[in-house]
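One protein chain is absent from this view; the other protein chains keep their places.
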Amino acid sequence: MKSKKLTALLLTVAMTASMLAGCGGDNAGGGDNAGGGDNAGGGAETSNAPETEGGSDETASSGDDGNKDIIDFTMFIAMPGPEINDGNEIQEIIAQKTGVRVKETWLTGQTAAEAVGTIIAGGEYPDFIDGGDGQMALYDADALVAWDDYLDKYPKLKAMYSDEEWDRFRQADGKIYWANIFQNTYGESKATTHNDEAFWIQAKVLAWDNYPEIKTLDQYFDLLERYAEANPTMEDGTEIIPYTILCEDWRYFCIENAGQFLDGYPNDGSVIVNTDTMKIEDYNTSETTHRYFRKLNEEYNKGIVDHEFATQTYDEYIAKLSTGRVLGMCDQWWDFAYTVNDVFKQQGLDLKGCNYVPLGLTIDEGMDNMWHTYGDTQNTANGVAITTSCKDVDAAFQFLEDCLDQEIHDLRFWGVEGVDYMVDDDGLYYRTEEQRMQCANTEYKASHLCTYSYLPQYLGTSSDGKNAMQPPEQTSEFFAGLAQPLVDCFEAYGVTTYVEMIGSVNKETGPWFPMYSFSNNMTTETPGGVAWTKMGEVKHEWLPKVVMSESFDGAWSDYMTAYEGCKPEDFLSEMQTELDRRAGQAQ
Amino acid sequence: MSRGKKKAKQEITWKEIKRQKVLLIWAALFVIYGFIFYYLPLGGWIMAFQNYKPKTGLFHSKWIGLDKFKFLFSDATFIRVIRNTLAMGTINLVTSFIMAIVFAILLNEVKNVLGKKLVQTISYLPHFLSWIIVTGILHDALSSTGIVNELLQKFGFISSQINFFAHESYFWPIVAFSNLWKETGWNAIIYLAAITAIDPSLYEAASIDGAGRWAKIRYITLPGIKPTIMILLLMNVGNVLNAGFEVQYILGNGLVQKVSQTIDIYVLNWGISQNDYSLGTAAGIFKSAVSIVLILIANRIAKRSGEESLF
Partner (left out) sequence: MKKKSLADQIFVICNTIFMVAFVVITLYPVLNTLAVSFNDGIDTVRGGIHLIPRKFTLQNYYTVLHKQNMVTGAYITVLRTVVGTFLALAANALLAFVVSRKRFLFKSQLSLFWVITMYVNGGLIPTFLLYKNLHLTGTFWVYVIPGTVSAFNMLVLRTYMVGLPDSLEESAQLDGAGYMTIFVKIISPLCKPVYATVALFVAVGQWNSWFDAMLYNRMSDKYTTLQYELMKLLSSVMQQSGSADSARNSANSITPASIRAAATIATMLPIVCLYPFLQRYFVTGLTIGGVKE
């Protein structure tokens, strides 16, 4: 007992000490913020002291010397996200240049709808808001300022979208209230990674078979089977898992929607839009989906598909991938790659060819695939908005405008020149290994970097015509991070990037794309919404069951019976109405 | 303790009121407090009879009568989640209740003071871990390569690995176990405190009479903590519909969703994430009604049999 108490005491003392030391450190770091209080915590107190919940701190009354005109705005983002420190260095630089500082608050431990509901009930809004799934509720509550009277005064902001694109943001009353800030390309696209869904395969598996052409689902599983037979374990003796499927909670898209892509359609998410007939089609019941699940079932019974796939959690899935045991899976890049690639690098598995490359599979040979869509996907369901509580709407719009200024944009995403990135003789930005490490560090991100990630931004090419708007898209940055087996793999297929690797056709998507921006916002108020929710529940239960069944046909027909019971026709007809509306609006 | 006699004693007379003026004033203050903080928000229950929208608020939303209740009770899924909630609630109630009492009594029998304190402190530590951590460890231990499968295979209980999370029949026991794991030590605190209130001289006297350990537990310890047991039992009976949310949500998956979903998960799927506040409120009213009915029945039974009662 005594020694336990002692240990506890020591630990407490150590922690208190490092905590105090930490504050000293922060203070030293924020030197240019001289009058801002003794430490980060204290600084927050002084600047927020006269403020009440949700109120906007209009008065520039923070103790900072010499920058009396800085307006402090608040912003609530109904998504989880990383908080930055008060007195963040780049935030201060931006504040000096634009006269605006935005304090971001993120969603914590609630659903977006719940958080927005509470804020609306309270009636006091932050200056900026991105309501996420609760965005419509904000509009309904008349909480947002219409952009129509302002947009013309701010050319850069207006230039974010074409008139036609802006029109898609119009609400029932014909006005624009928000702009989605993601996936918006300026100039030429610099995309090198395929951020979306694909069947992924480890580069070493392709290398082992001398980089064969893999075009169909059958060829894909055939390769996995052959490789698994020849190499049942990894070098260290761990058993390999040829194929796994994530189907935890909302991430079950990994099992659910491959049918639409295998049929050669783009990611409308919940339905297929047949462009010949302009009719909504249900991919859940399509012949291709049927064949896809039959294949999965066959491979499951052969032992190729991970037998624990249906019960694994996301953490377990990522852990499996990280060990390099898993040869392939269907997933979206952002769902696994950031974490898994970090581990590969740390463990040296990237040099052994464990990194995943995307394959643009279709169900039969000779079909075009649209796994990658080249144009921007404009999600009109939510975005940054200015609320009626904002006391200086003009300044708020001016700040949105300033966010798109190239200098500010570079500060947000690249950082400070010479500190966070270098410029070579050709004017190209690059990061040293040390800078790359630093910019990935959590504390550095909080104390130094300030991306304002939910305010207007661009992808693509910078206005200088050379650099990428955001570092991950910078060609040199991309190649610097590419392990040798990937370089070999790309070379063998005669491509240079992930995007070229997947080889999707560059076909423009219709003005209705993506349809999921409508289905995501459906509620149980309409029969279609009820059907949509029920279909989700049925698929959650049945898709893994179908894959794991001993007799596929019986399981599939049971599944279809359950599925029909959800009245998918209600859902489809509402989707059809929306498709007609979107297509009609575009004309 | 016959009721009639008590009643006579408690007759409201001016004299008696005057006598306990202080108590009445205090009680009144507590009633005011309770009314403001617990009963006033119940005005929000009118949401269940409205199509509540944040824009129109509590006072101007459209009235829809009993539509939300009709929706709930005509949905086979809701009936199923009631069953799941009741089942898990009851299993959890019984197991955690018994386990906490047994643990408290056995711990009390540990004569080594240091050991006793140590066990006591360690046992309540898991209470401070979040469900996400505890279920993460549990998921790990029960996976096909986890320790449980390893042990079961080693000792020859099973020939091939069991995927515990793929079978509906394992789900409720797993939830019950995780509750026990996390909360037994915490739940035992109250009984340990009650045991200390037992007069030590009773044990001494019993020892002199030659009573053994079991006799002392049975005739002194258990009766000593019986009022606490009764009160907690009654309170928990009203909580069977609060079988939880997080454990089931994290441990559940598509294969077992028929048995894993509770009322709270249903409300999340069909209410909160659909911007539908009214449905959740309706489900909440239903839960409250059931709880209060259960409590009234349980309390009546307790009173009839002369046991400690809530009111």
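Going in written order, the chains are labelled A and B, and every chain counts its residues from 1.
Note that in this section a contact is a pair of C-beta atoms (placed from the backbone, for glycine too) under 8 Å apart; a residue touches a chain by one contact, two chains touch by 3 or more.
Keep in mind that this is a model prediction, so the values were computed, not measured.
The hidden chain, counted over the whole complex, makes contact with A, B.
The missing chain, though absent from the display, is touched by one residue of A:Phe253, A:Tyr292, A:Phe478 or A:Trp532; that residue is A:Phe253. Among A:Ile70, A:Ala446, A:Val495 or A:Met560, only A:Ala446 touches the chain that is left out of the view. Residues 9-10, 12, 16-17, 19-20, 22-24, 26-27, 30-31, 33-34, 36-45, 47, 58, 103, 106-107, 109-110, 113, 115, 117-130, 132-134, 136-137, 140, 181, 184-185, 189-190, 192-194, 196-202, 210, 212-213, 223-224, 226-228, 231, 235, 238-239, 249-250, 268, 277, 280-281, 284, 287-288, 291-292, 295, 308, 310-311 of chain B touch the missing chain (whole complex, contact as defined above). Across the interface with the omitted chain, chain A contributes residues 1, 5, 8, 11-12, 15, 18-19, 22-23, 25-26, 39-42, 44-45, 48-49, 51-55, 74, 76, 79-83, 85-86, 103, 105-112, 114, 117-119, 121-122, 126, 132-133, 182, 195, 249-251, 253, 314-316, 318-319, 322-323, 332, 334-335, 338-340, 342-343, 346-347, 379, 442-443, 446, 453, 520.
The rule is short, and it goes like this: only the chains that are shown with their structure count from here on.
For the pair chain A and chain B, the distance between C-alpha centroids works out to 39 Å. By the touch criterion stated above, chain A contacts chain B in their complex at residues 1, 4, 111, 113-114, 116-117, 120-121, 133-134, 136-137, 140-142, 247-248, 252, 307-308, 310-311, 313, 315-316, 523-525, 529, 533, 537, 540-545, 548. Those residues of chain B that touch chain A in the shared complex are 53-55, 57, 77, 114, 117-118, 136, 139-140, 143-144, 163, 165-166, 250, 253-255, 257-258, 268-270, 272-277, 279.
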